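First the structure, then my questions, so here it is.
Removed: one protein chain of the complex. Kept in place: all other protein chains.
The block that comes next holds chain A.
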Amino acid sequence: MRLKALIFCASLCLFSPTVWAAGPATPAADFTISNPSHIPGVTLEPGSYTIHVVSRLSDRVILKVDSVKGDVHSTFLGIPNGNIQKPSASGPVRWANPADGSQYLKGWYFPGGSSVIEFVYPKAEAVAIATSNPAKVPAVDPGSEGKVTDNTLSQEDMQLLTLWLLSLEQVGPSDAGDTASAKPSIKAVRYTQEASVQKPVIKALPHTASRVPLVWLLGFCSLLAAALLRLIAYSRMSALNQESLLRE
C-alpha cells in the first residue's frame, strides 16, 4: 500500500507540467553583447557575460549578471511574466524602443523556462523606459523604503521591496477634474498586494505642537507686566515728589 502511494506521488511529480516547465531552480546562461545595453542599475559594455537566477521567491526572482572580465557583478530583481511572448530561442528580450537613446533589456528567457523573466528597474530608469514604450514597466524605489541603491541591497532587502508597475497614461490634472488640460504622465500602481504585514516606520505619529506660541505669550505678558510695574513705580514717584513739593 505504501509502495503504491510512493509510486503515485513519484508519478505525479514526474508528470507535473509545472515542475518541468519551470526548468532548473537556478538556471544560468552565457551571453555576448556587441552594443552597450542597460540592465537594472548597470550599463553592459560590449563583451561576454553570464546571467543566473540566484534565488526564487513567491512573486519574484533575484538575478545576477557577472562579466567574464570580472568588472561587473550586478544583482537585481526580476518577475516571471507569462504575458511576454517567449522568443524562439533562449536569450535576452529587449524593449522595443530605446529610452533616452539607450537600449534597455526587458528580460531574459532561460532555456526550458515557462515564461520570460522581466527585469525590474530602479524608478528613474523605469520612468525613462515607460516614457518611450507603451507597456507597464516593473520598478522598485529602494530610496523610498529607507534602503540604499540596488547594487548594495541584500537578498533580504530584495525580498521585502515593494514592486510597482509604471506606465504612460493620462493621469495628469484630469484626476483633479480638469479634463481639458490632461497630459500624459507616468502612472504608478503597486504590482501585487500580497497579504504581508507591513512593518511600521515609526512607533507613534509625531508630536507637532511647538512651545513657540506659549513662549511668545509668556514673553508678551512679562513685558506687559513689567511695563505696568514701571508705570506704577513712576506714578508713585511722581506722587511722592508732589507730596514733598507741597510740604516744602
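The rule is simple: a contact is a pair of C-beta atoms (placed from the backbone, for glycine too) under 8 Å apart; a residue touches a chain by one contact, two chains touch by 3 or more; residues count from 1.
In this text, contacts and distances are computed from a predicted model.
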Next item on the list: Between "PaaI family thioesterase", "Nitrite reductase", "Sortase A" or "TRAP transporter small permease protein", choose the name on the UniProt record of the chain that's been left out.
Entry: "Sortase A"
Margin query: Looking at the full complex, which residue from A:Asp30, A:Asp59, A:Glu145 or A:Glu243 touches the chain that isn't shown here?
Written below: A:Glu145
Next item on the list: Consider the whole complex, including the chain that is not shown, and state which of A:Val54, A:Val72 or A:Ile186 touches that chain.
Entry: A:Ile186
Check: Touching the missing chain, which residues of chain A?
Finding: 99-100, 123-125, 127-128, 131, 139-141, 143-146, 162, 164, 166, 171-173, 175-177, 185-190, 193, 198, 200-210, 212-216, 218-226, 229-230, 232-233, 236
